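Missing here: one protein chain of the complex. Every other protein chain is in place.
Chain IDs A, B and C follow the sequence of writing; residue 1 opens each chain.
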Amino acid sequence: MIRFENDYAEGAHPRILKRMMETNEEQTPGYGMDEYCERARIHIKKACHAEHADVHFLVGGTQTNTTIIASILRPHQGAVSATTGHIAVHETGAIEATGHKVLTLPSDDGKIYAEQVKELFDAHWNDVTHEHMVQPGLVYISHPTENGTTYTKSELEALRKVCRECGLPLVMDGARLGYGLVGKENDLSLADIAKLCDVFYIGGTKIGALFGEAVVIINDGLKKDFRYFIKQRGGLLAKGRLLGIQFETLFEDGLYEEISSHAVEMAMSIREAFLEKGFSLRYDSKTNQQFPILPNDVLGKLGEKYSFSFWEKFDDSHSVVRFCTSWATKKENVEMLVADIRDLA
Amino acid sequence: MIRFENDYAEGAHPRILKRMMETNEEQTPGYGMDEYCERARIHIKKACHAEHADVHFLVGGTQTNTTIIASILRPHQGAVSATTGHIAVHETGAIEATGHKVLTLPSDDGKIYAEQVKELFDAHWNDVTHEHMVQPGLVYISHPTENGTTYTKSELEALRKVCRECGLPLVMDGARLGYGLVGKENDLSLADIAKLCDVFYIGGTKIGALFGEAVVIINDGLKKDFRYFIKQRGGLLAKGRLLGIQFETLFEDGLYEEISSHAVEMAMSIREAFLEKGFSLRYDSKTNQQFPILPNDVLGKLGEKYSFSFWEKFDDSHSVVRFCTSWATKKENVEMLVADIRDLA
Amino acid sequence: MIRFENDYAEGAHPRILKRMMETNEEQTPGYGMDEYCERARIHIKKACHAEHADVHFLVGGTQTNTTIIASILRPHQGAVSATTGHIAVHETGAIEATGHKVLTLPSDDGKIYAEQVKELFDAHWNDVTHEHMVQPGLVYISHPTENGTTYTKSELEALRKVCRECGLPLVMDGARLGYGLVGKENDLSLADIAKLCDVFYIGGTKIGALFGEAVVIINDGLKKDFRYFIKQRGGLLAKGRLLGIQFETLFEDGLYEEISSHAVEMAMSIREAFLEKGFSLRYDSKTNQQFPILPNDVLGKLGEKYSFSFWEKFDDSHSVVRFCTSWATKKENVEMLVADIRDLA
Partner (left out) sequence: MIRFENDYAEGAHPRILKRMMETNEEQTPGYGMDEYCERARIHIKKACHAEHADVHFLVGGTQTNTTIIASILRPHQGAVSATTGHIAVHETGAIEATGHKVLTLPSDDGKIYAEQVKELFDAHWNDVTHEHMVQPGLVYISHPTENGTTYTKSELEALRKVCRECGLPLVMDGARLGYGLVGKENDLSLADIAKLCDVFYIGGTKIGALFGEAVVIINDGLKKDFRYFIKQRGGLLAKGRLLGIQFETLFEDGLYEEISSHAVEMAMSIREAFLEKGFSLRYDSKTNQQFPILPNDVLGKLGEKYSFSFWEKFDDSHSVVRFCTSWATKKENVEMLVADIRDLA
């Protein structure tokens, strides 16, 4: 069985493991105060053109979202998100467990837009009984989204503008950030994101690392005491250097971008194969996740050799499924899949 | 500088890293549903003589304590702990952040006793306005404690008896569990602990692993939906097999006990050296942490070559400090330290 | 200005105030342990044909909903509610502030149905990654709803049946319960509600009392320690007898039903007047709230003499507004309003 069902099926990029082996016996201070973390921070700030940012390392995505959001909101405020946002659906209510409502905006493809945020904000403040309702307190987006879609620079600038007008910090979930930065049509750089977001994170778990998410806090007003929040939410790794080593490896000489590009290239091959064969795509994803709409008998056929995940029922005879590539996807496996798609009856 | 300041200064036992390398390219399901985790669970249950236990893997100690406690208590209940308990002092209020008070019992050496629990329980229920106070909901102990002390079998049996009478689950924080099971005077086995506790965990972070704590739920009434809690608290590692691989390695052929013994042996050498030199120990620890009371000038002298941590002021001219050994402590370093202690003026 | 804008504009029924005056100098124990509360409990249990129920008195609705829901759910569970439910919209995230998500079901008129609950329940448990999502933990309905609609006996029985199959407690918000029990077409009695719900409350604030909601817990499994929850949520009134006196007065000889009937009778006159004049109603309410769809110029005209509340925009030239009657609504005011509606151009 060749697995395309998710982007965390393998371990880490070999260079990361090698570095872990080499440094294994070194003695370092704990909790992210070591020199590997320090160097990784410098590399990341450089890559973001954001010398004054604070960079923190956490272990996983749910933990990271929860920690960031809990650090920003006051108790009567909520996080504005697409209905499909990870925090709205797939974190077992972690945000609510910190006391905050997720205020959802309708979305078909995972993206939300400046006008929607403005409308929700105005609707809240124009209601005479607004104190009976949760106050919007920040805007949460994912890039790429859960659906593989990405924001354009102008869309992100518009969101930023509205957020600033409304006094709402803009927070970006970048669990798959690398895959959103390397597509052919993408016009957003890490530096743009650092300029336009108040806080964002750079996902490692799905892009080359064993685990790890690098939080970048741009807005000075949101930096205070962030380490307390990491600790309180259980995210302060004792052997913090493991995170430093991984992000140093990913960012010291462009590995992060390089392996992201590979994954997206692989995904584009799969995308083209499906389109050429006449299948539609549920979302117009230019990233590592592809969502073809397939006849149910094709599912069975492909499923004999490849694993992929069921996304949703499309109609009585079709389903949407998800194929993921990753930094670790083997070219020969993709070529085999592409050939098998072409050979479908 | 030779570091004795904590027991998480190095990486992982070489056999663990080797196994990670060997399996790095395998594709496995995420979130702990892989076969490494499954085998690790079987090894641990066998080591605990607890076939019917549920075993879950989390990343770190604060996360584990919070998840366990949140899964057990109702909102009006609190966790009974020594005033010095990790949850009471060093988790940035993680327990309170889940809504629960830590109900503290005085303790000089980190241990609490059956009679104290009974007294607190009775005081609560005998108060006519008990619903104005937090109800005791579980008893939390550490073994070894933060102070290196350990429970005897009869002490733990007495706690268990009282807990059962009071309807209070007994929860053991085993962040350093291995170091508490291998001392010469220790009369508690893993099987005893599994028999006497409702939930406990076996620490990996401080004993050979890169990270990881294995939660063992013995009490059937506390098993339900535990994976939801792990996810909600941010502890469900995407590449869960990393935890499985580590605990499989530690438990498949006795490595956990073997490396724990090494650490304690090293600590006993240091202990003896201090005692022989005429220094007192703040706590009577037979585990990997040693707390000598040293004249302040000795601190300076030893501090030139070794790092250790300040614990507390003893009097104007003496301090309590902590020396930690671990699975990774090198024998030659301990011998050098012992020699240097002997040579103190 | 004659006010029809809400049902809490006046004080209390005169018999309640009189009783408060008469008993003002008596000394009673606090926190609901007095004999007024005790007698009120007996009257309410009798009215509900529920001798074994537990009855508790709280001050207001948001507090009551929060307390009930917090007492039932475990941390990873959520409350299923209509999107329009009071807990979902108008309690400033009080439920989320206790850590729980509100899981919403679409609803046009405030009601939710058995099939919807079943579908949500099945969707959760059929998802292989269900532990990544909030687990449905109880079903919350309002009777009457925020929209003035009510459940029929068969609808409530169907909900009950599904809830029981799914192991979900059924909780009824009865902030306006009286107004839902006295309509001509209503086929639900207090005894039916007590038979079909696990927990419900009988609203006093909007029906004759200065304040106060009487929680009735039918399900034995949900009774334990409820007073702790009241205290923790700030709802344990020091001079608890004030609640006892009010509910005793309302329930000792049928006053609650009598004044509820008056309010609904008044509302029916207003309803008929709008219908006769050819206006439509947004919701088919047979209770004390009426939601006519009015041309915007009519709003202006009626607004000169009467206050009512804006509900929502209907189209460019029409709005939905709300007229409320209550136990205190004066017949002559309603007659004047009815005449003025008839006289509209």
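Keep this in mind: a residue touches a chain if its C-beta (ideal position, glycine included) is under 8 Å from a C-beta of that chain, and two chains touch if they have at least 3 such contacts.
Treat the numbers as computed from the prediction; the structure is a model and nothing was measured.
Taking the complete complex into account, C:211 is the one of C:211, C:256 or C:291 that touches the chain left out.
Although one chain is not drawn, the whole complex shows that of C:138, C:197, C:328 or C:341 it is C:328 that touches it.
Listed residues C:54, C:91 or C:146: the one in touch with the omitted chain is C:91.
Only one of the listed residues, A:227, A:277, A:301 or A:318, touches the absent chain: A:227.
In the full complex, the hidden chain is touched by chain A at residues 31, 70-71, 74-76, 98-99, 129, 131-132, 135, 225, 227-232, 236.
With the whole complex as reference, residues 75-76, 78, 89-93, 96-102, 129, 131-134 of chain B touch the missing chain. Residues of chain C in contact with the chain left out of this view: 3, 6, 8-12, 14, 17, 20-21, 23-30, 59-64, 66-67, 91-94, 97-98, 205-206, 210-211, 228, 231-239, 242, 328.
Keep in mind that, in the parts below, only the chains that are shown with their structure count from here on.
Chain A has the Cα centre that lies closest to the mean of all protein Cα atoms in view. Summarising the inter-chain layout, the chain whose CA centre lies farthest from the centre of chain C is B. For the pair chain B and chain C, the distance between mean C-alpha positions equals 50 Å. If each chain is reduced to the centroid of its CA atoms, chain A and chain C end up 42 Å from each other. Taking the mean of the C-alpha atoms as each chain's centre, chain A and chain B sit 34 Å apart. In chain A, the residues that touch at least two other chains are 91-93, 97-98.
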